[in-house]
Structure formats: C-alpha cells, structure tokens
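Please see the structure below; I have some questions.
This part shows subunit A:
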Amino acid sequence: MTKASRTIAIARKEFLHIIHDPRSLIIIFVMPLMQLILFGYALNMEIQNINLAVIDYSRTPQSSHLIEQFEGSEFFSVFHYNGKHSDIENIFLKREAKIILVIDQDFARNFQRQTKTSIQILVDAADPNAATIIKNYCYGIIANFNLEHGGQISQPFDVEPRIWYNPDMKSAYFFVPGLIALILVMISAMLTSLAITREKETGTLEQILVSPIKPIEIIIGKVFPYIIMAFLDGFLILMMGMILFKVPFAGSHFLLILLSTLYIITALSLGLMISATVETQQVAMMMAISATLLPTVMLSGFIFPIRSMPILLQYVSYIVPAKYFLIIARGILIKGNTFFQLGFQTLALTLMSIILLIRTLRKFSLNLEK
Partner candidate 1 sequence: MNDIEIINFKKSYGDVNAVNGINLQVKKGELFGLIGPDGAGKTTLMRTICTLLLPDAGSIQVKGMDVTQNIPGIRALLGYMPQRFSLYQDLTVEQNLNFFADLFQVPQSNRESRLQQLFQFSKLEPFKKRAAGDLSGGMKQKLALSCALIHTPEILVLDEPTFGVDPVSRQEFWEILHSIRAEGTTILVSTAYMDEADLCDRVALFFSGQIKAVDTPLALRKNFKFPLYRLQGKNLRQLRDFFDQISGIHTTQTFGDSLHVSFSGKQSESQWQAWQKKTGGNLVSWQVQEPSIEDVFLDLIK
Partner candidate 2 sequence: MIEHNKIAVRTNKLTRRFGKFTAVDQVSIEVKQGEIFGFLGANGAGKTTMIRMLCGLLKPSAGDATVSGFDVYKQSENIKKNIGYMSQKFSLYDDLTIQENIEFFGGIYGLTKEQIQSRKKTLLKEVRLTNVEESMTRDLPVGFKQRLALGCALLHDPLILFLDEPTSGVDPEARRSFWDLIYHTAEAGKTIFVTTHFMDEAEYCHRLSIMRDGKLIAVGSPGELRDLYHKSNMQDVFIEIVNGE
C-alpha cells in the first residue's frame, strides 16, 4: 500500500466522525444561515480619514473654499485627482478613495448669480454602512458652507448623491462576503484544531503516532474533510445571499474559488498551528476564538471599517487573513475585480500560509516531546 492509503484512512475516519455527530453538522450548516439573517441589520459606525478625491473643473476661489471645508473636517483626507474623467471608476477599483467630489465648471458662476448650482459626489458603496455615513457627513459640510455664505446666497445648492456599485445600499451585499470569510475561517481553523486536540485528549493520537505514519499524512488526512465542509458552507452562504439578498456575482467564479482555497489554506494552517501547540480542546477552543473569530469579526473590516480604528489596531489588522479575503470577496462579487487588482491580497495570504505551515510542520513532531 502507498502513503496515500494512510492519508485516506485518516480522512475517511474523520468523515465518519462528522457524520456520526449530527448536532455539529447542524451547527455547521444552520449557524451561518442564522447569522446571514441576523447580520441583515445595519450597525452604527464612526468613520475617520476617508480618502476623498477632488476633481475641480471650476478652479475658482469659491470652489477652493468648498474644498477647504472638506479638508478642515476630521472625516476626510482630501487629494486632487488629475486623471481623465473617464478613469474615475479606477479610483474606486484601486481603492484610492471612498468618495469623489466633482465640482462643475459653472459652479462659481451659478453661485454668484445665486441660481441653483450643483456639485457631484460619488460614494463607493461596496460598504453600504460606511457609504451612508459618508453621505451624511457630506450633507453636514455642505449645509455649513451654505450657512456661511448665506448672506450672499439666497438659494443653497442641492446635493444629489450618486452611489456606485451598490445603488440600493443593501447591507447583505456587505455582510455576505464577510460572513463567508468568518465561516470559512471558523470551520477551517476552529474545527481542525478541535479535531486534533480531541485525539490528544482521548489518547488516540498516541496510538496513531506509533504507527509508521508521517506528519504530512496525518495533517492532510485530518484537514481534507474540513476543506470540503468549508467549501460546502461557503457555497451555501453565497447561494442564500444571492437568493435572499440578491447579492451580485460580478467577477469570475474561478477566481473566487481559487482565492477562497488560498484563504482556507491560510485558516487551516492557523488551526493546525494551534493544535500543534495546545493539549486540550478547551484551550484550543479559546485560542481558536481569539485567533480567528474575534479578529475576523472585529479587525477585518467585516463590521467596523479599518480606517476608523485606532492606528495600532489598523496595524494589527494586517495580520488578520480575513481582512484580505474580505477585499477579495467583495471585490470579486460586487465590483468584478480581476486577479491583478487583487494581487496584493493574494500575496499576503500566500505569505501567511507559507509561514504558518512551515512553523506547524516543525512543531508537529511524531513524538510527545514538547
């Protein structure tokens, strides 16, 4: 018999465990659906330092004054965009700015004539909660501007925001990719670490270790069933998201599968790393929660925008795999991002996986020495 047969033996046994425990099976498949429905509710958020791109066709003291108002606010960091108007979309795709302010040529003229003048504000609403808040900040600043010039202007200008990518601002758009990120990391990291530490606790791992098996065979055999479960679950959430909340699928199916696999491998490596370090299910559970569940919910941009976090936490967010997957999933599903637009995220996840796997394989010894 070949090495593959031992790996298959482990994987088959692991599947039997999963099938024999209908309760966990229900949790694995029902919990995400419950969350999907729960996360339909919007959450309150504070946002700071949003990149704002200004395209000023007016170039008048009046328009500069309006821009100063935005610059003076703590919410925005303003820069002037000098590219072609037709390339505006790229600002969002490359995530250079969340909001674009377009001031028309006749802004000053209309303003002086005290006729109704208009500006254009474009908001990236791939993140609808943030978009709503950004929109309201804009209203506030513009209202102030009107008030200050109130003596001169009898008629304040009107704002008609146009929202791109997610015109209906449905929260589910925003939450579905986040939920996929959460469920994949939980199943991959939490369940695998529990599955291995359980064998440590019951003493069965000791029995497996004295067989002629190699660490890589145990690891692959152990994680394979959970990869399948993770995929099934991710697929389930996506399908439900598309049916219930009309989540679009703008990008490539193949790309999403490919990059999800990468993310699952990162999460599995994390889970294996945990199980190679701890001895009991209880500790594994706590470590898995602090290493996967909490950062994914709190620090990935899933619920709270990373930009509005304290600077330290923003740095911490760089080691949260879900942060990258979230950008990937939102990018592919909602914006139709291509592989090259997601190059940085792909690279980050790949690096994390390699580091974690090397550490795990070193730690996962075939004996009981610490």
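Keep in mind how these were chosen: all candidates are chains of the complex that A comes from, given by their letters.
The rule is short, and it goes like this: a residue touches a chain if its C-beta (ideal position, glycine included) is under 8 Å from a C-beta of that chain, and two chains touch if they have at least 3 such contacts; residues count from 1.
Bear in mind the structure is a predicted one, so any value in this text is a computation, not a measurement.
In the assembled complex, subunit A touches candidate 1, while the other choices in 1 or 2 stay out of touch.
Contacts from subunit A toward candidate 1 in the complex involve residues 1, 5-6, 8-10, 12-13, 16-17, 20-21, 202-204, 206-213, 366-369.
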